[in-house]
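Here the complex is missing one protein chain, while the rest keep their positions.
The block that comes next holds subunit A.
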Amino acid sequence: MLKSKTFLKKTRAGGVMKIVREHYLRDDIGCGAPGCAACGGAHGGPALEPLPQDPASSLWPRPHYLLPDTNVLLHQIDVLEDPAIRNVIVLQTVLQEVRNRSAPVYKRIRDVTNNQEKHFYTFTNEHHRETYVEQEQGENANDRNDRAIRVAAKWYNEHLKKMSAENQLQVIFITNDRKNKEKAVEEGIPAFTCEEYVKSLTANPELIDRLACLSEEGKEIESGKIIFSEHLPLSKLQQGIKSGIYLQGTFRASRENYLEATVWIHGDTEENKEIILQGLKHLNRAVHEDIVAVELFPKSQWVAPSSVVLQDEGQNEDDVEKEEEREQMLKTAVNEKMLKPTGRVVGIIKRNWRPYCGMLSKSDIKESRRHLFTPADKRIPRIRIETRQASTLEGRRIIVAIDGWPRNSRYPNGHFVKNLGDVGEKETETEVLLLEHDVPHQPFSQAVLSFLPKMPWSITEKDMKNREDLRHLCVCSVDPPGCTDIDDALHCRELKNGNLEVGVHIADVSHFIRPGNALDQESARRGTTVYLCEKRIDMVPELLSSNLCSLRCNVDRLAFSCIWEMNHNAEILKTRFTKSVINSKASLTYAEAQMRIDSATVNDDITISLRGLNKLAKILKKGRIEKGALTLSSPEIRFHMDSETHDPIDLQTKELRETNSMVEEFMLLANISVAKKIHEEFSEHALLRKHPAPPPSNYEILVKAAKSKNLEIKTDTAKSLAQSLDQAESPAFPYLNTLLRILATRCMMQAVYFCSGMDNDFHHYGLASPIYTHFTSPIRRYADIIVHRLLAVAIGADCTYPELTDKHKLADICKNLNFRHKMAQYAQRASVAFHTQLFFKSKGIVSEEAYILFVRKNAIVVLIPKYGLEGTVFFEEKDKPKPHLIYDDEIPSLKIEGIVFHVFDKVKVKIMLDSSNLQHQKIRMALVEPQIPGISIPTDSSNADLNEPEKKKKKLEK
């Protein structure tokens, strides 16, 4: 192996330092084309095709490879990801530049490279003897890299010619840089811009839409009117942030009002944590989630967050005057106290754009190619895209990416990425809500599946190492009906000394998912299984989740057991953890288990075991509540699905049985025991879960609301809150207690995972436990897998690995898990909302009783107990005279035309489906009782009337 050597000298400013690095040039780097005699066999892994056939380009009809430069890769990654584009050579120079400039694109290009079917090849040109280029005197780094890319392209062409002259195989250089292209053509390298090339692919016209429209930005001078002030350059922003003129924060657009946004300031200062931005100009082209720099206004210009709901509806582009008018609407007289720090965006520090789901709003002009795209997420502005397929895309859900936002444009420019399908179709909508909540839901890749155990699988000698045989125990599982991923099972038996032995057996997923492999990485990325109404997005492949890991009855399964010895007062005498093999004797549903416990005639082992568990669980629960654990309530609904069409037929709120709380009690106990153990063993890197106590201000709504009903809620400790909630009963109003609990739930903070070495507050507020973790559902939560691994190491049943005891890595995992859990929750809610719509669509219009949960400035939020459904009743509608509204923030109450609404008031509302906006079909509620002339809908209409088609139509027209 020949090595030659040159030196690269680098000088770094600031204490001048000379760095000498070696740079070896090699002659054994393959060109990536199989069958190449000159360098055959020198490469493994993904390679180019020997004779690329498919991309029939009209510009270059002969077979060819593509060689894009850095900017093409950075900006046109959407095009490159398309299956039509294959056989691309990615140079090391290009890859390094991409890596330095954009981590997400780098990750995407790596994924593409790893996909065997795409035939992407990474050529290590910087270390190749013939393609290495030294920086010349007076040449800057960019020019050098461009030259290196051209040299590599030229080398390829000569090399390929040597390989087989008759094929006329060539490399086409793709660059959007005009100068670079000219130089390449001069040197005899066929070069095109990305646009030229993509347009020449006659077989794939849809690719054109995926092109990012960057090139046009400079040339085009639209109306010429500049709407936004210029963004300051990064250097100035950093200076400003350092000196305190500007503040850095995350931009969060308001869901309800497109002219308003808040910026969460990074850092620890308590004051000015949140800055309000109002008006299009002050938002200055920032998009939700961007990291921005803001300038704070003097106090005289501060405003209060408006409680007005505003939607961007202007079909006309660029009519700014109207906006100004609307902005005035926001500024209402408010008292001094309400004013919040206000500011404007001066510059963008980091864009956090991602592809957005939404729908096309077709332009009014028939031939126009430019259309506006309305994202499903209301916090994202509309995006202008260019497409020829507007008519086919109409009424469909599509994905669009933003390319840029020029100063003279009301809307950002973007390009079309993907067509998801027809709007309203269940599959499309599910896809949309998964995408919008960033839930990874692609089928598992081959690489991931390759780490699954081979079927038929059985327990071998090797598996039995460090494992206890518990197959003789009478273990059973209790789960909701239809559950296929059973991750917990229980047993209880009396010991000879009169004590009870209770065991919680959890599926041993960490036995199958070994740290660091593709399967592990994928599960870590997904973080959690997402349960939608009719679908489950698994965290681990189905073979594991529903078969090998699932603790089904009458088969031998590997488990991780937590076994306590307890006395009859449920006091733990001894705790023991072990990996085990179990054989579950029965898989019961909650109802079945309840029936066994209740019926006196059944006296088999399983039932005795269940009764023992149930008895202990009751004692445990009592103890927990005495300690101050909260029982909160949230209206949960369940759909009865049609088995054929999977359409929801009926809605039902979830029912709770004794057995539910029995299983829950032991899971909590196991989690707490495990948390103690792993924290004892790994004080620095235990993965725990905490639930911080909410700040007192969070309870304000609850206390005020209770006061209006002459009840007092104490919120100083969890215990007093729990007690005062228990006492808050009103004989005349039995549902009040549930409502209060629902409100209390809204006051709570999110529970989060964290690494014990990075935090010192471990308390779990809701469960009133000093320490807590998740151990009991490794099939559907990744956190549990990590906890299993930690516990296995702690008891010496498994070996450790470096990442496990790296608290920074663990903190990263926690961050991802917290994000995924939040997103999974949102996706779940969105799925319920969508199915509720489907349900009401089939049901027509109904009137129901409801309670007011919140009072807003121009609306009330109500809850319908029958369906567990929450909705907003608006009192202002466009094209209608505004009613006289008086909003009182202190009580809070809303007075409309003499009728006052308080929190918890009982009203009657009409529920209907509003399809006026196809994209956001929603449940709409209108007031029926109390009657307010001009606002509420007449009560005389009975249910029969409501189904009258004529009437329905009228309402939808509004």
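The working rule: a contact is a pair of C-beta atoms (placed from the backbone, for glycine too) under 8 Å apart; a residue touches a chain by one contact, two chains touch by 3 or more; residues count from 1.
Criterion: contacts and distances are computed from a predicted model.
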Among "54S ribosomal protein L40, mitochondrial", "Exosome complex component RRP41", "non-specific serine/threonine protein kinase" or "Dynactin subunit 5", UniProt-listed name of the chain not shown: "Exosome complex component RRP41"
Filtering A:Gln92, A:Asn145 or A:Gln278 for touch with the omitted chain leaves A:Gln92
Can you say which of A:Lys18, A:His472 or A:Lys496 touches the chain missing from this structure? A:Lys18
For the chain not shown, which residue from A:Thr800, A:Asn816 or A:Ser893 touches it across the whole complex? A:Thr800
Per the definition of touch given earlier, which of A:Arg108, A:His127 or A:Arg379 contacts the omitted chain? A:His127
I need the residue numbers on subunit A that touch the omitted chain, in ascending order. 1, 3, 5, 15, 17-26, 45, 92, 96, 99-100, 103, 106, 110, 113, 122, 124, 126-127, 516, 799-802
